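What follows is a short report on a single structure.
The complex is shown incomplete by one protein chain, all other protein chains being positioned as in the whole.
This part shows subunit A:
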Amino acid sequence: MSADTEEHGADAPGGDAGGANGAGGAPVSPRALARRRRAEALRRFAREYTRNRAGLVGLLALSAIVLLALFAPLLVDQAELTVTGAPGAAYEPPSAEFPLGTDNFGRSVLDLIIWGSRVSLTVGFLATVVSVVLGTLVGVTAGHFGASGGPAGRVVSSVLMRVTDWFLVLPTLVLAVALAAVLPRGTGTIIIAIGLTVWPATARLVRAQTLAVEARPFVERARALGGGHTHVMAWHVLPNVMPVVLAQTTLLVATSIIAESTLAFLGVGDPTTISWGGILEAARTAGAISSGIWWYMIPPGLAIAAVALSFTLCGRALESVINPRLREQR
């Protein structure tokens, strides 16, 4: 043993030269090294992900839906989506020409759904991003400084949490309606209105998880190693709250899509756009339920469910990749 260690001891001072040689000649800059390591981590991540079959199915379904939304202008004639340019008669049942029948104006329901995916997905994604980013930032900051920021940190933490509580007790819908009414009408407004109203739950969740992580010894070890607040939050807390954040994200996408349809229903959405929620709403006002026009009601609902399901599958797979323990037990 001691012979081995002596060898190491002799090695250490000359380590630089050995490093340059060992790494294939060219001196490696720290930044290039970091980039290479990151790329390697990404490759490893992709390899692990593809081993999860359910996650792969979810990802494929999601990409199919996203591709459909992206290429909708090629698949659907926009003129046929106007009330005046409707190609069929009202309430035609599904047929070869209209696979999902027609609505009360004679428009193809399939075309409406393909077109509607654009707004629904955009709002769902972006509103989720807004709320998850906001919620995670607030939650991690409040949790970290509350646990190990000293007296000043506790003040910061409680101020943040009181703001969160304030948003939490405000009725989400009322706040969203108020925001949507005040801000200029458009999809961007809907995204902000939804994003700003659903983040408090994420913040609370992330804060609770952060507190649990902060109590673990490796955080103290990191502090004893000289790590500052940023290091602890980015290096230790964030990776350990990511599963919670991902799970929350998958749920929020569905919530956001539904919230968008609710706002459309209340008339604060953009009436000129077609979204899944808007189609559902139009079907309801047209009396599709009572008159048994199932092809007008069910497809948009199924579309929402399909997107939510694919997100959940992806989220579960991501979680198992990020958490090495779950990966082992699969």
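Following the convention adopted for this analysis, contacts are C-beta pairs under 8 Å (C-beta built on N, C-alpha and C of every residue); 3 or more make two chains touch, one makes a residue touch a chain; residues count from 1.
We take it that contacts and distances are computed from a predicted model.
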Protein name, per the UniProt record, of whichever chain is missing from view ("NADH-quinone oxidoreductase subunit M", "Carbon-phosphorus lyase complex subunit PhnI", "Cell shape-determining protein MreC" or "ABC transporter ATP-binding protein"): "ABC transporter ATP-binding protein"
Residue among A:L74, A:A96, A:V182 or A:A224 touching the omitted chain: A:A224
Sole residue of A:R43, A:R162 or A:R216 that reaches the chain not shown, by the stated touch rule: A:R216
Touching the absent chain when the full complex is considered, from A:F105, A:W235, A:F265 or A:W294: A:W235
In subunit A, positions touching the absent partner: 1-2, 4-6, 8-9, 11-12, 15-16, 18-20, 22-23, 27-31, 33-34, 37, 216-218, 220-228, 231, 235-236, 239-240, 322-325, 328
